[in-house]
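A single protein chain has been removed from this complex, and every other one stays in its place.
And now, chain A:
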Amino acid sequence: MDKPIIKVDNVSKVFEIPHESRNTLKSYFLHPFKRIGKERFYALKSVDFEINQGDFVGVIGRNGSGKSTLLKILAGIFEPTKGKVHVNGTLVPFLELGVGFNPELTGRENIYLNGIILGMTRKYVESKFDEIVDFAEIRDFIDLQVKNYSSGMVIRLAFAIAVEARADIYLLDEVLSVGDAGFQKKSLEKMLSLLSNGATGILVSHNINDVKKYCNRVILLKKGEVVFDGPTDEGIKIFESQMGLMSEE
(Lines give C-alpha, C1' and ligand atoms only; values in the text may rest on other atoms or scores of the structure.)
Protein backbone atom coordinates (compact mmCIF):
# COMPACT_ATOMS: atom_id res chain seq x y z
CA MET A 1 0.00 0.00 0.00
CA ASP A 2 1.44 3.34 -1.01
CA LYS A 3 -0.26 5.85 1.26
CA PRO A 4 -2.38 5.17 4.37
CA ILE A 5 -5.94 6.49 4.10
CA ILE A 6 -5.91 7.53 7.76
CA LYS A 7 -2.87 8.57 9.69
CA VAL A 8 -3.15 9.37 13.37
CA ASP A 9 0.01 11.05 14.47
CA ASN A 10 0.69 11.13 18.20
CA VAL A 11 -2.79 12.36 19.09
CA SER A 12 -3.78 13.34 22.62
CA LYS A 13 -7.11 14.70 23.72
CA VAL A 14 -7.43 16.53 26.99
CA PHE A 15 -10.75 17.49 28.48
CA GLU A 16 -10.69 20.12 31.14
CA ILE A 17 -13.08 19.14 33.85
CA PRO A 18 -13.92 22.05 36.14
CA HIS A 19 -14.37 21.19 39.81
CA GLU A 20 -17.75 22.85 39.62
CA SER A 21 -19.67 23.78 36.57
CA ARG A 22 -19.72 27.38 35.52
CA ASN A 23 -21.88 27.82 32.49
CA THR A 24 -24.38 30.44 33.63
CA LEU A 25 -24.09 34.17 33.98
CA LYS A 26 -25.57 33.78 37.44
CA SER A 27 -22.52 31.86 38.58
CA TYR A 28 -20.25 34.60 37.22
CA PHE A 29 -22.25 37.26 39.04
CA LEU A 30 -22.38 35.45 42.34
CA HIS A 31 -18.67 34.67 42.47
CA PRO A 32 -16.97 36.95 39.97
CA PHE A 33 -13.42 36.47 41.22
CA LYS A 34 -13.58 32.90 42.25
CA ARG A 35 -11.09 30.68 40.52
CA ILE A 36 -12.47 27.37 39.61
CA GLY A 37 -9.93 24.58 39.65
CA LYS A 38 -9.73 22.36 36.64
CA GLU A 39 -8.67 18.79 36.23
CA ARG A 40 -6.88 17.95 33.02
CA PHE A 41 -8.18 14.62 31.93
CA TYR A 42 -6.50 12.65 29.15
CA ALA A 43 -9.23 10.91 27.17
CA LEU A 44 -6.59 9.92 24.59
CA LYS A 45 -2.86 9.77 25.19
CA SER A 46 -0.27 9.72 22.38
CA VAL A 47 -2.34 7.61 20.05
CA ASP A 48 -0.42 6.65 16.94
CA PHE A 49 -1.56 4.43 14.07
CA GLU A 50 -2.19 4.20 10.36
CA ILE A 51 -5.06 2.60 8.52
CA ASN A 52 -4.84 1.39 4.94
CA GLN A 53 -7.54 1.40 2.34
CA GLY A 54 -9.79 -1.64 2.56
CA ASP A 55 -9.11 -2.33 6.25
CA PHE A 56 -11.98 -3.04 8.58
CA VAL A 57 -10.61 -2.10 11.96
CA GLY A 58 -12.32 -2.86 15.26
CA VAL A 59 -11.74 -0.46 18.13
CA ILE A 60 -12.35 -2.13 21.47
CA GLY A 61 -11.89 -1.24 25.10
CA ARG A 62 -13.84 -0.78 28.28
CA ASN A 63 -16.39 1.97 28.88
CA GLY A 64 -14.67 5.33 29.00
CA SER A 65 -11.48 4.10 27.35
CA GLY A 66 -11.74 6.77 24.63
CA LYS A 67 -13.25 4.90 21.66
CA SER A 68 -15.96 7.43 20.87
CA THR A 69 -13.55 10.30 21.46
CA LEU A 70 -11.16 8.77 18.93
CA LEU A 71 -13.88 8.43 16.31
CA LYS A 72 -15.06 11.99 16.89
CA ILE A 73 -11.53 13.21 16.33
CA LEU A 74 -11.30 11.22 13.11
CA ALA A 75 -14.63 12.72 12.03
CA GLY A 76 -13.39 16.24 12.71
CA ILE A 77 -16.00 16.84 15.40
CA PHE A 78 -13.38 17.20 18.13
CA GLU A 79 -9.99 18.84 17.69
CA PRO A 80 -7.01 16.93 19.04
CA THR A 81 -5.27 18.76 21.87
CA LYS A 82 -1.94 17.52 20.56
CA GLY A 83 -0.88 15.69 17.43
CA LYS A 84 -2.41 15.50 13.98
CA VAL A 85 -4.91 13.46 12.03
CA HIS A 86 -4.60 13.05 8.27
CA VAL A 87 -7.60 11.69 6.41
CA ASN A 88 -7.17 11.00 2.72
CA GLY A 89 -10.70 10.70 1.47
CA THR A 90 -14.33 11.40 2.17
CA LEU A 91 -15.66 10.18 5.46
CA VAL A 92 -19.10 9.40 6.80
CA PRO A 93 -19.51 9.30 10.54
CA PHE A 94 -22.16 7.14 12.02
CA LEU A 95 -21.83 7.83 15.69
CA GLU A 96 -23.94 6.61 18.57
CA LEU A 97 -27.70 6.61 18.65
CA GLY A 98 -29.91 9.21 17.10
CA VAL A 99 -27.48 10.17 14.36
CA GLY A 100 -28.79 13.68 14.08
CA PHE A 101 -32.33 12.99 13.01
CA ASN A 102 -34.99 15.46 13.88
CA PRO A 103 -37.78 13.59 15.71
CA GLU A 104 -40.45 16.08 14.66
CA LEU A 105 -39.82 15.52 10.97
CA THR A 106 -41.06 12.57 8.96
CA GLY A 107 -38.83 9.79 7.71
CA ARG A 108 -38.97 11.28 4.23
CA GLU A 109 -37.92 14.75 5.44
CA ASN A 110 -35.15 13.30 7.57
CA ILE A 111 -33.73 11.39 4.62
CA TYR A 112 -33.19 14.66 2.79
CA LEU A 113 -31.95 16.58 5.82
CA ASN A 114 -29.58 13.87 6.95
CA GLY A 115 -28.27 13.05 3.49
CA ILE A 116 -27.50 16.70 2.84
CA ILE A 117 -25.87 17.18 6.24
CA LEU A 118 -23.68 14.18 5.46
CA GLY A 119 -22.54 16.06 2.37
CA MET A 120 -24.77 14.82 -0.48
CA THR A 121 -26.59 17.12 -2.85
CA ARG A 122 -30.37 17.18 -2.77
CA LYS A 123 -30.47 15.80 -6.29
CA TYR A 124 -28.33 12.85 -5.33
CA VAL A 125 -30.53 12.05 -2.31
CA GLU A 126 -33.54 12.17 -4.61
CA SER A 127 -31.95 9.68 -6.99
CA LYS A 128 -31.19 7.29 -4.12
CA PHE A 129 -34.43 7.80 -2.24
CA ASP A 130 -36.09 4.51 -3.16
CA GLU A 131 -32.98 2.48 -2.49
CA ILE A 132 -32.71 4.04 0.97
CA VAL A 133 -36.34 3.34 1.83
CA ASP A 134 -36.13 -0.22 0.58
CA PHE A 135 -32.91 -0.99 2.38
CA ALA A 136 -34.31 0.38 5.65
CA GLU A 137 -37.58 -1.51 5.04
CA ILE A 138 -39.70 1.39 6.23
CA ARG A 139 -41.79 2.07 3.12
CA ASP A 140 -45.07 2.05 5.07
CA PHE A 141 -43.78 4.47 7.67
CA ILE A 142 -42.00 6.93 5.45
CA ASP A 143 -44.43 9.77 6.13
CA LEU A 144 -44.61 9.15 9.85
CA GLN A 145 -42.71 11.44 12.23
CA VAL A 146 -39.47 9.85 13.31
CA LYS A 147 -40.36 10.27 16.99
CA ASN A 148 -42.89 7.52 16.41
CA TYR A 149 -40.30 5.12 15.00
CA SER A 150 -38.85 2.31 17.06
CA SER A 151 -35.16 2.71 17.85
CA GLY A 152 -34.34 -0.11 15.46
CA MET A 153 -36.19 1.65 12.66
CA VAL A 154 -34.25 4.85 13.31
CA ILE A 155 -30.93 3.05 13.09
CA ARG A 156 -31.96 1.20 9.96
CA LEU A 157 -32.91 4.40 8.25
CA ALA A 158 -29.73 6.15 9.37
CA PHE A 159 -27.59 3.29 8.15
CA ALA A 160 -29.41 3.13 4.83
CA ILE A 161 -28.72 6.84 4.25
CA ALA A 162 -25.09 6.66 5.34
CA VAL A 163 -24.16 3.83 2.98
CA GLU A 164 -25.50 5.81 0.04
CA ALA A 165 -22.88 8.47 0.67
CA ARG A 166 -20.41 6.20 -1.12
CA ALA A 167 -17.72 7.52 1.15
CA ASP A 168 -14.16 6.24 1.30
CA ILE A 169 -14.30 5.80 5.06
CA TYR A 170 -17.13 4.77 7.37
CA LEU A 171 -17.01 5.26 11.12
CA LEU A 172 -19.45 3.07 13.02
CA ASP A 173 -19.78 3.69 16.72
CA GLU A 174 -21.93 1.15 18.48
CA VAL A 175 -24.73 1.69 16.02
CA LEU A 176 -25.49 -1.73 14.70
CA SER A 177 -26.26 -3.24 18.07
CA VAL A 178 -29.74 -1.75 18.13
CA GLY A 179 -31.09 -3.35 14.99
CA ASP A 180 -32.54 -6.86 15.16
CA ALA A 181 -30.37 -9.83 14.24
CA GLY A 182 -31.62 -9.82 10.65
CA PHE A 183 -30.77 -6.18 10.13
CA GLN A 184 -27.41 -6.48 11.85
CA LYS A 185 -26.44 -9.24 9.47
CA LYS A 186 -27.71 -7.33 6.47
CA SER A 187 -25.95 -4.12 7.43
CA LEU A 188 -22.64 -5.75 8.26
CA GLU A 189 -22.80 -7.60 4.97
CA LYS A 190 -23.48 -4.30 3.24
CA MET A 191 -20.43 -2.88 4.97
CA LEU A 192 -18.33 -5.81 3.77
CA SER A 193 -19.47 -5.30 0.20
CA LEU A 194 -18.56 -1.61 0.44
CA LEU A 195 -15.19 -2.64 1.82
CA SER A 196 -14.57 -5.10 -0.97
CA ASN A 197 -15.21 -2.19 -3.32
CA GLY A 198 -12.39 -0.28 -1.72
CA ALA A 199 -14.01 1.47 1.25
CA THR A 200 -12.44 1.49 4.70
CA GLY A 201 -14.32 0.90 7.94
CA ILE A 202 -13.76 1.48 11.61
CA LEU A 203 -16.10 -0.28 13.97
CA VAL A 204 -16.52 0.40 17.66
CA SER A 205 -18.44 -2.39 19.29
CA HIS A 206 -18.87 -4.19 22.56
CA ASN A 207 -20.10 -7.18 20.59
CA ILE A 208 -16.88 -9.14 20.42
CA ASN A 209 -18.40 -11.65 18.02
CA ASP A 210 -19.07 -8.97 15.41
CA VAL A 211 -15.53 -7.71 15.77
CA LYS A 212 -14.18 -11.23 15.48
CA LYS A 213 -16.28 -12.00 12.44
CA TYR A 214 -15.78 -8.83 10.42
CA CYS A 215 -12.63 -6.99 11.42
CA ASN A 216 -9.20 -7.86 10.09
CA ARG A 217 -7.45 -5.86 12.76
CA VAL A 218 -8.20 -4.47 16.20
CA ILE A 219 -7.00 -1.53 18.20
CA LEU A 220 -7.40 -2.02 21.93
CA LEU A 221 -7.69 1.11 24.04
CA LYS A 222 -7.15 1.29 27.76
CA LYS A 223 -7.61 4.59 29.58
CA GLY A 224 -6.91 6.48 26.38
CA GLU A 225 -3.81 4.57 25.38
CA VAL A 226 -3.37 2.03 22.61
CA VAL A 227 -2.32 -1.15 24.39
CA PHE A 228 -2.63 -3.43 21.38
CA ASP A 229 -2.79 -2.96 17.63
CA GLY A 230 -2.73 -6.01 15.42
CA PRO A 231 -4.54 -9.19 14.40
CA THR A 232 -8.12 -9.50 15.64
CA ASP A 233 -7.87 -12.81 17.50
CA GLU A 234 -4.81 -11.82 19.45
CA GLY A 235 -6.28 -8.43 20.40
CA ILE A 236 -9.51 -9.93 21.58
CA LYS A 237 -7.64 -12.45 23.72
CA ILE A 238 -5.73 -9.70 25.44
CA PHE A 239 -8.90 -7.69 25.96
CA GLU A 240 -10.77 -10.63 27.43
CA SER A 241 -7.97 -11.52 29.77
CA GLN A 242 -7.81 -7.89 30.88
CA MET A 243 -11.46 -7.98 31.74
CA GLY A 244 -10.91 -11.19 33.63
CA LEU A 245 -13.09 -13.12 31.28
CA MET A 246 -10.94 -15.76 29.69
CA SER A 247 -12.40 -16.87 26.41
CA GLU A 248 -14.07 -20.20 26.61
CA GLU A 249 -12.37 -21.87 23.70
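FYI, contacts are C-beta pairs under 8 Å (C-beta built on N, C-alpha and C of every residue); 3 or more make two chains touch, one makes a residue touch a chain; residues count from 1.
The rule we apply is simple: contacts and distances are computed from a predicted model.
Missing chain, UniProt protein name, picked from "RNHCP domain-containing protein", "NADH-quinone oxidoreductase subunit B", "Carbon-monoxide dehydrogenase medium subunit" or "Transport permease protein": "Transport permease protein". Looking at A:Ile60, A:Ala167, A:Leu194 or A:Ile236, the residue that reaches the missing chain in the full complex is A:Ala167. The set of chain A residues touching the chain not shown comprises 15, 23-26, 28, 72, 75-79, 90, 92-93, 95-96, 98-102, 104-105, 109, 112-113, 116-124, 164-167.
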